[in-house]
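One protein chain omitted, others in place.
We call the chains A, B and C, going by the order they appear; numbering starts again at 1 in every chain.
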Amino acid sequence: MIQSASIEGLLPTGVTAERFAEGFRWMLLSRTVEDKIAALYHAGKIVGGVYLGRGQEAFSAALGMALQQGRDVFAPLIRDQAGRMAFGDTVLSTLRTYLGSVLGPMRGRDGNIHRGEPRKGMPAMISHLGAMVSVVCGVLMSRRFKGETGVVGAASIGEGGTSTGAWHEAMNMAAVERLPLVVAVANNQFAYSTPSTRQFACDDLVERARGYGAQGISIDGTDLAQCIATFDAAVSRARAGGGPQMVVGRLLRLCGHGAHDDASYVPVELRELAENRDCLKAARATMLTNGWASPHELELMEAEAYEQVQQAVAQAQREPRPDPARETWMPLASEWLMEGNLQTA
Amino acid sequence: MIQSASIEGLLPTGVTAERFAEGFRWMLLSRTVEDKIAALYHAGKIVGGVYLGRGQEAFSAALGMALQQGRDVFAPLIRDQAGRMAFGDTVLSTLRTYLGSVLGPMRGRDGNIHRGEPRKGMPAMISHLGAMVSVVCGVLMSRRFKGETGVVGAASIGEGGTSTGAWHEAMNMAAVERLPLVVAVANNQFAYSTPSTRQFACDDLVERARGYGAQGISIDGTDLAQCIATFDAAVSRARAGGGPQMVVGRLLRLCGHGAHDDASYVPVELRELAENRDCLKAARATMLTNGWASPHELELMEAEAYEQVQQAVAQAQREPRPDPARETWMPLASEWLMEGNLQTA
Amino acid sequence: MDAAGVGMVDGRKPADRVSITYLEAIREAQNKALREDPAVFLYGQDIATFGGAFKATKNLAKEFPGRVLDSPISEDAMLGMAVGAAIDGMRPIVEMQFADFSSIAFNQIINQAATHYWRTGVPCPLVVRLPSGGTSGSGPFHSQNMESLYAHYPGLVVLTPATVGDAYWMLLEAITLNDPVIFCEHKFLYYHLKADSLPEERLPIGKARIMRGGRHATVVTYSAMLHEALAAANELARDGFEIEVVDLRSVKPLDTDTILASVARTGRLLAVGESFPWGGVTAEVVSRIAMEGFHLLDAPPRRLNCKDTPIPYHPNLWAVHRPTAATIESSIRDLLKQ
Partner (left out) sequence: MDAAGVGMVDGRKPADRVSITYLEAIREAQNKALREDPAVFLYGQDIATFGGAFKATKNLAKEFPGRVLDSPISEDAMLGMAVGAAIDGMRPIVEMQFADFSSIAFNQIINQAATHYWRTGVPCPLVVRLPSGGTSGSGPFHSQNMESLYAHYPGLVVLTPATVGDAYWMLLEAITLNDPVIFCEHKFLYYHLKADSLPEERLPIGKARIMRGGRHATVVTYSAMLHEALAAANELARDGFEIEVVDLRSVKPLDTDTILASVARTGRLLAVGESFPWGGVTAEVVSRIAMEGFHLLDAPPRRLNCKDTPIPYHPNLWAVHRPTAATIESSIRDLLKQ
């Protein structure tokens, strides 16, 4: 029953041009959305905080693409704009949430990365890191009880989040139940300002897979082809009954923790290195080099993404904001069990 | 900074006859104490529950022996009667606690395995499994702040306790701080009634060491010589700055979870096997075979242990019980901050 | 869930049995729920083959194969798992081995389960069973009453059954609710409290019950303290005092109207709870009645809780740590004098 971990460096990719291009499109769209959100944030137009996935689009998009909405479950985390959209979240839902439209999935009750649509297989994250992994386990248990087979559940986590007890308990539970869980660990070398040396003391977090009885794969998380091949394979193995899969992506966060943070704590050397590791630039270059798109076509794609985002912004900005007078303040589905509001008692 | 795990099967022991005999004495004393406590429990003389270390004496005693009271810290757990005494806890303190003497270290406020003497380097466990490991980390941090070197901290845990987030967080923290922590994982194949197959899904829990950046050793926890050699070595490595050490002992609990539990859920095969794996019997045989004690000497030792226990029982039974009228009901050390008792307000 | 199985215990009619305990009622409710709703499953430490630390799930794993599962010692993940299953349409019942260990699941309960419906509009129907409260010799970590903590957070229903019938019917109703329910079972009642049979009538969740009518004072309480309060009322009846005893049954929602109506009759209020004195159920009850029933009160309201220390292990200390019939009686006597 127990799978030992295999730690692989480079995978033969076998990724088609179409699939690579699809990944590139999600990455591009994600970057475009987030650049816009960052600009809106600095213009004071955003409600609450902004946390970007800059530099992590390849890893995230590949995970989202490997899953099937309507069948699978995906609990994204902070830096998963690309993966969310690849899984089915829309630009409009994103901007509605950030701009505070009441038509967004959280109706103004929660915001930014906390948005989700559980009925569409995307649980809404709570802030407490690690807490969503066991929730995905629960959806998978539910599917098993219902006799649905071939369902895969995925959850994202940062390297910092692996220090939580919640993450550990969920990984262990998934392995004990041999659940079809894929956990994507984005090791972007920082948790807010904290470098990995203050976060964990093994060489590569993938070394933890074996201790859970999960299969572990460690990859360069900025290489789109490798990400696609790896997540496709991990999802297939999980779907086929291979038990939990842990994919660790080596990355660098190409921005601050949030839009408020200039990341001045990141050493200069690393920041310089960083720009050369921008996964979007790399994927764009691959598109060109392989002739999968001409410079003009790429420009068109970029313009298209930009246009899509502009439209969503315009629409979300026109939409109503939450109206406290129409808000029901009803935390229970069992409405008859709500007492009158104590405030005015 | 990172140590990779080494998983070793058999160790050259190099354990002297004296040291082996010392271990045997602690084991014998522990078994004698616990047999008495179990008898008292069934006679209705014990306050609260009783949890025994039967079958785990070798593993526990060896850990306690490897440490030095006054210098080191040891957070024992449920089945550590042998290790507690080897570290400095006494038969009398044990029986005072179980028999409810107010002169016991917990003064009737807490009982049985929850007793401790933090000032003597033995924190008092709370029931929540896993929670004591980070407490030991804290004592070690404290010693480091104070500039004390060569201090080792040890914590026990069962295989079931490794499923807690608390354990994970503490292991990781210890590795990040490279603390001189020795964690003894007693894999006795059951957590209460739950077999290991429902608890974890790796082959051997020692496989988790590497993922923390700790050194891992897996041994037969019923072989006293191997236990002594292993813990001596692990404690030395930790003391010398080698960072966290994880020792996994393969065991079988030779009793119910508590004295109330007949362990009927343990499969018959395993129970039969079990008797042959009684570490005390094995150590006794080793003593005899090697001529380290004659049958007569062993009988004397047994009689002596019995006598010691009987005396402690007699004394503890004569001692006063907690008197609620003399209890201060003072949860704060800052007494002036206690409000009057609300009850009679 | 229909009432077909009413009064049936272990498949036998109550007539065949001498009595049914509070614990058996809990087991039987789970049995019935498993029988009637395929969405129900049970998850907890040692609950399968072993039937649970208190035997609240005895035989259920055998009767419902694959639906009663042993969990690892991972309270946080247990609750996270339950939330995931619940939002996907299942109705998990999670047993904490002791209420005290729910402190590890605290985050998943208050932040994940409790907020889910409000944040997303998707209900999160699950029940967390908490074996609660003090029994002699159990000590600080196997005796806690946590209803006051959970009731503080929005989005939870917190139940505290005090009778065999309520243990049965309220658990069954809890399982049908589309919200996370914290079900506080009192360990002291598990074996001690017996009924001849399961009552056929039930009171819905959210309604308090007047357990004993009276006109001199009202005691509002719940769970094990109900029985201490009833004993105190019996004692006082000898001296001609008629004490009304209200069983809250659920502490959130809290049935203020029933308490107000009682205080309107008696003019005097004592709130009794076994949990810690700062805040909690008795503070909520007394403050509500002070606000909404100020002019009904003929004397200052009173509270009685356990002492403000961890729960002591030794029976000598434990016996005076929590309220008892004797301390309740003496508190009522003082109240009657005012």
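Following the convention adopted for this analysis, contacts are C-beta pairs under 8 Å (C-beta built on N, C-alpha and C of every residue); 3 or more make two chains touch, one makes a residue touch a chain.
What you are looking at is a predicted structure, and each value in this text was computed from that prediction instead of being measured.
Q: Using the definition of touch stated at the top, determine which of A:Arg54, A:His114, A:Arg143 or A:Arg239 touches the missing chain.
A: If we include the chain that is not displayed, A:His114 is the one touching it.
Q: Based on the whole complex, identify which of B:Ala21, B:Leu52, B:Ala82 or B:Leu140 touches the chain you can't see.
A: B:Leu140
Q: Tell me where the left-out chain touches chain A, residue by residue.
A: 47-49, 100, 102, 106, 108-111, 114, 126-130, 160-161, 163-166, 191-194, 198-200, 265, 321-324, 327, 329-331, 338-339, 341-345
Q: Which parts of chain B are in contact with the chain that was left out?
A: These residues touch the chain not displayed: 105-107, 109-110, 114, 116-119, 123-124, 126, 128, 131-143, 145-146, 165-166, 169-170, 172-173, 176, 330-334, 336-339, 345.
Q: Residues of chain C in contact with the chain that isn't shown?
A: 100, 103-104, 106-107, 110-111, 114-115, 118-119, 140-141, 148-149, 151-155, 252, 254, 275-276, 278-287, 289-292, 294-295, 297, 299-303, 307-310
One rule holds in what follows: only the chains that are shown with their structure count from here on.
Q: Based only on mean CA positions, could you tell me how far chain A sits from chain B in angstrom?
A: 43
Q: Starting from the mean Cα coordinates of chain A and chain C, work out the distance between those two points in Å.
A: So the centroids are 40 Å from each other.
Q: Round to the nearest whole Å and give the separation of the Cα centres of chain B and chain C.
A: Distance between chain centres: 36 Å.
Q: Please list all residues of chain B that touch 2 or more other chains.
A: Within chain B, the residues that touch at least two other chains are 163-166, 198-200.
Q: Going by the touch rule set out above, which residues of chain C reach two or more other chains?
A: 71-72, 74, 76-77
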